[in-house]
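This structure is in structure tokens; I'll ask about it shortly.
Every protein chain of the complex appears in place save one, which is left out.
Should a chain be cited, it is by its letter among A, B and C, assigned in written order, with residues numbered from 1 in that chain.
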Amino acid sequence: MLVEFSAIPMRKESLSKPVSQIIDIIDKSGLSYQTTAMGTLIEGEWDKIFAVLKRCHNLLRKNYHRVFTTIRIDDRRGAKNRIKGKVDEVEQILRRKIRR
Amino acid sequence: MLVEFSAIPMRKESLSKPVSQIIDIIDKSGLSYQTTAMGTLIEGEWDKIFAVLKRCHNLLRKNYHRVFTTIRIDDRRGAKNRIKGKVDEVEQILRRKIRR
Amino acid sequence: MLVEFSAIPMRKESLSKPVSQIIDIIDKSGLSYQTTAMGTLIEGEWDKIFAVLKRCHNLLRKNYHRVFTTIRIDDRRGAKNRIKGKVDEVEQILRRKIRR
Partner (left out) sequence: MLVEFSAIPMRKESLSKPVSQIIDIIDKSGLSYQTTAMGTLIEGEWDKIFAVLKRCHNLLRKNYHRVFTTIRIDDRRGAKNRIKGKVDEVEQILRRKIRR
């Protein structure tokens, strides 16, 4: 299961401090992940991932009065190593096109 | 905590059957909810809501090879009855504007 | 084309004032819409909808330093009156189930 997670606390402007606290929690979880400019991709099973996301969301809610969180899931039977694999597949198709 | 949930199985086109199966699960959970054309709003605590969403997601994954799920959370300290309350607040502001 | 639009300015907490300004713009556009606790559903053609959404987003960006906006589109060939129609379809399936 591939998940993108993004949490935004209501505050004046900069988010780099709360975001770094989240990345720290995800990093210590041992799950595969990738940080992007719009969220963090995480790969694993539902229970493991949502236990981590709950900890992330609750940390922000402890520190801020209001938190907006977005979770997007792509769950495909038997699919593994999707953080890298999905991008590789697309790049292969594009490379084949260029060669022709 | 206010949550919007939307799950899309990869299939040919119509989604009304899988969506109705999801609404059925949410309805039986006893949580407050509202069905819209783009998802279902649900109100309650993290653990209760995510137990229900996991059942919904897994039902689709049992029936379809690939499922895309989107979850958006607005979690505000002390806030209750937000499915109706948030819309009421905005409508009050708009009505006051018109009267002036 | 059915669109859900949600814009969140980075500010301390309450969003009812900026949201009511957005609804006001959408209302005056003449497009079909429905306000929910997590966003606004709008129905129409791409160009008309995105002209309105740009006005909404820019109004917030004029008043706040940072704005997060989410747009979700369900675009289905030949589909019309989807704000009400999609919910009706699902409710019909659920009612048939109960009767049996």
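One rule holds for everything that comes next: contacts are C-beta pairs under 8 Å (C-beta built on N, C-alpha and C of every residue); 3 or more make two chains touch, one makes a residue touch a chain.
No experiment lies behind these values; they were computed from the predicted model shown.
*Asks:* Relative to the complete complex, which of the depicted chains are touched by the chain excluded from display?
*Replies:* When the full complex is considered, the omitted chain touches A, B, C.
*Asks:* What residues on chain B make contact with the chain left out of this view?
*Replies:* Its contact residues with the unshown chain are 8, 10-13, 65-66, 68, 70.
*Asks:* Mind listing the chain C residues that contact the chain we can't see here?
*Replies:* These residues of chain C touch the chain that is not shown: 46, 50, 54, 57-58, 61, 65-77.
*Asks:* State which residues belonging to chain A touch the missing partner chain.
*Replies:* Looking at chain A, the ones touching the missing chain are residues 2, 4, 6, 13, 16-17, 19-20, 23-24, 27, 34-39, 41, 70, 72, 74, 76, 82-87, 89-91, 93-94, 97.
One rule holds for everything that comes next: only the chains that are shown with their structure count from here on.
*Asks:* Can we say the copies chain B and chain C touch using the same residue numbers, with more than half in common, or are the two sides different?
*Replies:* same
*Asks:* Quick one: name the chains whose C-beta contact count is the highest of any pair.
*Replies:* Looking across every pairing, the one with the most contacts is B-C.
*Asks:* Between chain A and chain C, what is the gap in Å from one C-alpha centre to the other?
*Replies:* Computed value for the inter-centroid distance: 25 Å.
*Asks:* Counting in whole Å, what is the centre-to-centre distance of chain B and chain C, each centre being its mean C-alpha position?
*Replies:* Distance between chain centres, rounded to whole Å: 15 Å.
*Asks:* Specify, in ascending order, the residues of chain B that touch 2 or more different other chains.
*Replies:* Residues 70, 72, 74, 76 of chain B touch two or more partner chains.
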